[in-house]
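Omission of a single protein chain aside, the complex is shown with its protein chains in their original locations.
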Amino acid sequence: MAPEVEVQLIAVIVAAACALPGVFLVLRRMAMLSDAISHTVLLGIVLGYLLTRDLGSPLLFVGAVAMGVVTVALVELVTGTGLVREDAAIGLVFPVLFSIAVILISRFAGNVHLDVDSVLLGELVFAPFDRVRLLGLDLPRALLVGLVTLLANLLLIGLFYKELKLATFDAGLAAALGFAPALVHYGLMTMVSITAVGAFDAVGSILVIALMVAPPAAAYLLTDRLARMLLLSVLIGAASAIAGYWLAYWLDVSVAGAMATMSGVAFGLCYLFAPGRGLVAGAARRAHQRWEFAQQMLTLHLLNHEGTAEAIEECSPSRLSAHLRWPPAFAAEVVRRAEQGGLVQRRGELLTLTERGRRLAQEASLR
Amino acid sequence: MHDALTITDLTVAYRDRPVLWDVDLSVPAGVLMAIVGPNGAGKTTLIKATLGLVRPAAGQTLIFGRPYAEQRRLVAYVPQRGSVDWDFPTTVLDVVMMGRYGSLGWLRRPGVRERDQALAALEQVHMAEFAGRQISQLSGGQQQRVFLARALVQDAQIYFMDEPFQGVDAVTERAIVAVLRNLRAAGKTVVVVHHDLQTVPEYFDWVTLINVRRIASGPVAEVFTEANLRATYGGRIAFLGQQGAAASAVGDLAADEATG
Partner (left out) sequence: MELLTALFADYTLRTVALGAALLGVVSGVLGCFAVLRRQALLGDAMSHAALPGIALAFMLTGQRDPLVLLLGAAAAAWLAALLVLGITGTSRIKEDSALALTLSVCFGFGLVLLSLLQKRPDAAQAGLKRFLFGQAAALVERDIVVMAALGLPALLCVALLWKHFKLLSFDPEYAASLGMPTGALSILLTTLIVMAIAIGLQSVGVVLMSAMLVAPAAAARQWTNRLSIMVLLAASFGALAGVSGALISATTRGFSTGPTVVLCMAAITLGSLLCAPERGLLWRWIRGRRQLAPVD
């Protein structure tokens, strides 16, 4: 394979692997934990390196995953003291662990492959040069790591789909049915850590956050179904990865940064144009509802004052705007629409309800 | 003279869900009024719309004949106790002095006068000995009395209280009732969101029943009837009272009223 094809393949696989656990983070309102975990896995890697002095050691991987889970546990520990709230606890814990890691790197591991820039940025472009042989195939290491992570995530989500779904949407019920929510929670956090570590080498810590959160958030605007959201997240993640690669290629800039940017663009597009939930669709719906609602309000107002002494005053078209505090033009338009729709009729200076208008008002009042 | 509170054609909607539909209401000055209605009936929203905290879709509210923005000095507000973080680093006396912030203007700091007023208000709710206490160390009832004292230092003409009796102890309940009676004796108007139907006739002389629409409003003796309560609560109510005026809600009704 040509190196640029390999790079894109790695990017797509990493994006897909990140999107899967990201869906559950977004749904469980724990997206900021991806921020914490993706930073602190570095400490695990550094400690593993300082122990073994070997960047290829599996201990680095184990240490990094463990550190991700430890981060979550620490955040919970600090929150549990009741001395600080959860958001502040996250904001306290991960900068400290990350700071330790950065200082350890520059003090003790300065001249090896680990350096702070690649921590933030990843080295996707160089990924094809670091190769391994497996089953007679000559593969980039990052590709292999990404594939294993993706498959592990798919397997875990496949096996525990029911439990994850239940614990995400109704933790109380899940507990009552005997699924331990804590177990599911830590299982998920382990998955996030493994994914963060697997993706870390290739794309760096910040892109991990973008790939875990942006595609699921975009998918969340497109569907209500969990299975569909998982699929859409993977697709959006993969599309952002490829678009990001070409943006980077075209402008000759950081690939990781470009992929993060494109995942943001993908979210932005969904945010604006998602059918039903996008900003544009929402504005159109609200504009429509505004008139519907105003007509309902008008019929209800007429019903309330029907046959009362002040009806002449309250129900004349010219006085409506003063009573309802509507701008005169708006009030006139509402009356026009209501007349046209057969909800009200004019009797001299008085507006009265038609049968249809009365029904609408009664329906409205039952809400 | 103007009514203390005049609401005309008030409609409020959150997003596209109506919470209050075309409500009309006048409250004469000098009454103690309860607002009652089921959960989600719009009781809190009625107060918030009056205080300009939510924007109505139609209609308006007037305080003594003029819009709220011009009459702020005449109004005091006791929000729901659960609406703030009680672990905030501040003391009881400090919270009560916040009631004076509105009349202090932009740059003036609360001084000795405000301090004395706050202490006097705390005295009224039997909380004077807690003045220096951190607010997280108070019981629910004590927190409620602090909020009440904060409204008292506003020295207003009309008081809006959102569920002041919610989850308080007997001592606090008695203290609040005493404060309400003092306020009435001083000619003030008090509007209270209330959920314990049983105590309405005892504590209040005026009542408004709402359930998204206004069902009825007037003196307790005339308006607090079985027919009106039925219209307000639908079938979800058991009537224990003999004369029809006093009624009691079934247990779960009172319980799910908590957030109304």
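Chains: A and B, in written order; residue numbering restarts at 1 for each.
The rule is short, and it goes like this: contacts are C-beta pairs under 8 Å (C-beta built on N, C-alpha and C of every residue); 3 or more make two chains touch, one makes a residue touch a chain.
All of these numbers come straight from a predicted model, not from anything done at the bench.
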item	value
Visible contact partners (per top-of-document touch definition) of the missing chain	A, B
Absent-chain contact - pick from A:I157, A:A210 or A:A338	A:A210
Option from B:P110, B:G140, B:P201 or B:P219 whose C-beta touches the chain left out	B:P110
Contacting the left-out chain in the complete assembly, out of A:I100, A:A152 or A:L226	A:I100
Residues from subunit A at the interface with the omitted partner, ascending	26, 29-32, 34-35, 78, 81, 83-85, 87-88, 90-92, 95-96, 98-100, 102-103, 106-107, 110, 116-117, 120-121, 206-207, 209-210, 212-214, 216-217, 220-221, 247-248, 251-254, 256-261, 263-264, 267, 271, 277, 279, 282
Missing-chain contacts mapped onto subunit B	48, 51-53, 69, 72, 75, 77, 79, 83-85, 88-91, 94-95, 98, 101-102, 104, 106-107, 109-110, 134, 136, 150
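As a working rule, only the chains that are shown with their structure count from here on.
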item	value
Centre distance in Å when subunit A and subunit B are each reduced to the mean of their C-alpha atoms	40
Subunit A-touching residues of subunit B, taken from the complex the two chains share	8-9, 11, 13, 16-18, 21-22, 24, 56-60, 212-213
Residues of subunit A that touch subunit B when the two form their complex	286, 289, 293-294, 296-297, 300-301, 304, 314, 323-326, 364-365, 367
